[in-house]
Structures are given as structure tokens and as C-alpha cells.
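Pasting a structure below so you can have a look.
What follows is chain A.
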Amino acid sequence: MSGLKSFTRNGVRIDETFAEAFPMSGTGLLITGPTRRWANQAATTMTGFATSVIGCGAEAGIDREIAANKTPDGRPGVRVLLFAMSEADCEKQLVNRLGQCVLTCPGSAVFAGVEGEKQIKTGDAIRYFGDGWQISKRLDGKRYWRVPTMDGEFLCEGTTGLTSQSVGGGNLLIMGADFASTMRATEAAVDAIARVDGAITPFPGGIVRSGSKVGSKYKALFASTNDAYCPTLRGVTASALDPEIGCVLEIVIDGLTYDAVAQAMRAGLAAIVKMGAKRGARRVGAGNYGGKLGPHHFHLKDLAP
Partner candidate 1 sequence: MIVRISGGHVVDPLSGRNETGDVWIEDGKIVAPPQGQSADAEYDARNCLVMAGAIDIHSHIAGANVATARLMLPEAHAAYMARPAQTQLAAAGWTAEETGRRYARMGFTTVVEPAVSPHLALHAHLELSDIPIIDKAVLAVLGNDDYLLSALRKGEGATAVADYVALTLQATRALGVKCINAGGAMAFKENVRAFSLDDVVPQYGLTSRQIMEALQDAAVKLKLAHPLHLHMNNLGLPGNVETAIATIDAARGLPLHLAHLQFYAYGKEGGRAFSSAAAQLAEKVNASPHVTVDIGQVMFSDTVTISLDVLRQFTGLKTARPRKGFIYDGDINSAGVVPYSYKRSDFFNAVQWACGLELFLLIDDPWRVFFTTDHPNGAPFTVYPEIFALLTSRDRRAEWLASLPKGVAETTTLGSIRREYTFEELAIMTRAAPAKLLGMRDRGSLAAGATADVAVYGLHKDRAKMFAAARYLFKDGALVVRNGEIVHAPYGRTFRATPGFDRAIERRLDRYYTSLYGLKRDLFSVPDFALPRPQAFGEVPCLA
Partner candidate 2 sequence: MKPLVFTLRSEPVERLDLSALTPARLSDLSSAAIEKLAIGTTQRPLRVGDVFRLRDGDRSVIRFSGGSSRFDRIAMAMESGVIEVDGMVGREAGCGMRGGALTISGAAGDYAASGARGGAIEIGGDCGDFLGAPLVGEMEGINGGVVIVRGRAGHRACDRMRRGLVAVEKGAGEYAGSRMIAGTLVVAGPVGGFPGTMMRRGTIIMPALPEIAPTFLDCGATPLGFTALYATSLAARSPRAARLLRRALRRFGGDTATLGKGELLVPA
Partner candidate 3 sequence: MPRKAKSSARKSAAAPKAAAPIDIDAACKLAATLLSAARLPVIAGMGADVAGARAAIRLARATHGVYDHLASAEIMAELEPLRRARRFATTPDEARVRADCLLFVGAGLVQRWPEIGARLAVGAPPALQRGRARKIVWLGGDRADVKGLGAEVDALAAARRDMGPLIGMIRARAMGRPIKAEKSALRRIDSLAETFKAAHFGVAISSAAALDPLALEQLAGLVEDLNATTRFSSLLLGPRANGAGVTQAGAWVAGFPPRTGFCSGEAEHDPWRFDARRLIESGEADAALWIDAYGDEPPPWTRKVPLVTLTCGDFGGGLVHVRAGRPGVDHDCVEMAIETGVLTPRAASAPSAAPRVDAIIERIMAHLPGSCA
């Protein structure tokens, strides 16, 4: 049982708690393709195995689609963001994914996706794939690489921005009576967050069902299932769940800035509240470690509509 204070909006109970978030390094790319489909394909592949820094080295996702008339080369585009715990990890993961997932993707081209305090190598690193046939072009202060590929050329800007002002680990715990209603509310929240610039939800479809706690009975594991939020363990553990909660889903949010994360959580909360408790979530909470580990605290009561 939760001992937290709470308040209610449109029937949805909101815990007076906070999401505890951490500084991250963030970067991103603008990927274009011959069609929306292929721009999205490159973006999806590149951000596929990027749910948590713990196992994937980085957290990444699609920020938004960009219309053809708004991209540098006049083709449909997608902006992806990528976050990691250090600048070095960030650069390494970005270049690795760029090489494995975007360079390989037919018709793709890559441009800087983020303006940051620092520039990291993208094309400048990947160019060597050209085996000496790569061509550098500098236009309006930016450097581009043209790397010959089997479908023509892979065009890739030399660098993209990297910011250490990023924030990772914004989250919402959406609790509902059953899977269907909880999912309905969570999906609405994810859709709302997707419209926020500069923030992504790295887990599958933006949602994670395997919330975790720190530590495990097994020595080798650093984290294990968050039993306090598992409905099937309600009776046998010190549960955080009320009897009326039959399902919990979590949205984890990474953003280029503190504001982007706050904005995303605000949008998510608003969508959940708007749906109301009848069709959607009964209760919304957030995950934290007691406030001792992460410097950024997003209090739900500040963000709720």
C-alpha cells in the first residue's frame, strides 16, 4: 500500500512524488531518406536496441519526423536523439549506430541533429569507409562527406552537436485496473510526449513494463524486477499497489534539456488526466531513489494539469 499523499485530477489520483533524473550527454542526427518509409527505417534501426544505458550503452529514440521541405536535402527526414552517461559513450554509440544502421540503410543521408556545446564526429569518423574515395564538401560553414556506396553515395555531415545539459530518467508510472485500460492511458501519454521537441521515450513503443529495482538476490545481477509494483506479488511482498490496481506501465523520458523532460512529463500527465480514470489510469506515480542519487527532481504536482 502506498503511504504517499496524493491529489486527484479528473478522477485520476496523482501521487505527490517525483521522478528522479540524472544528467546525461545527449546528441542526435537528422536522417533523411528517399521516402518517409526509408527515413523512418534508418531511424528505427538505429534506435532499436537502445532502451537503457545499462544494457545498450545508450538510450535513443525518434524525436520527430521532419517534412521534406524542412530538411537540408529536400527529402523526408527523421530526427533521432541519443543519450548516454558520458560524452565518450555518447560519441561511441552514435558512431557505431551510424555505421551499422544508417550507413547501411539504402538511400539514407545524415545531417547534424542537435546543436550542442561540443561537436562530435559523425561523417568525420565514418568517412574512412570510403577507402580513400570519400569526398569532402564544405558549404556554408559545414563539412559534409560523400561516401561511395552500392546505391550511389552516402551523404553525411561531418559532425553533430553534443550537449552535457541533457537529462535522462524522467518517468511516469501509470497504474490502472487492468492491462487494457492502463495501456490505453499510457499510449495516449506516449503519443503526447512524441509531440514534444527534444525528448524521447526509449523503451519499446515508449513503454516499459519491466520496471526494476536496484539489486538482486543473484550476485551477478545489479537490478531485478520491481516486485513492489508487480500486481501478481501484491499479497506476498511489501507492495506499493492498491488493491484496485491490476497493471502498471512506465514511461521513461530522456531529453536534451531539463525543460524538455519536464515538458514531456507535463504532456504525458495531461493526456492521462484528460482520458480520465474511467477509460484509463486510476493512478499515476513516478520512480525515484529517495532523491539522493539524481540531481533532477520532477515533482508531479508541479507538472500535473
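Here is the rule we go by: a contact is a pair of C-beta atoms (placed from the backbone, for glycine too) under 8 Å apart; a residue touches a chain by one contact, two chains touch by 3 or more; residues count from 1.
Quick note on selection: all candidates are chains of the complex that A comes from, given by their letters.
The model shown is predicted, which means the values in this text are computed figures rather than measured ones.
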item	value
Touching candidate - 1, 2 or 3 - for chain A as found in this complex	2
Chain A residues within the candidate 2 interface of the complex	72-75, 109, 132-133, 135-140, 144, 146, 152-153, 155
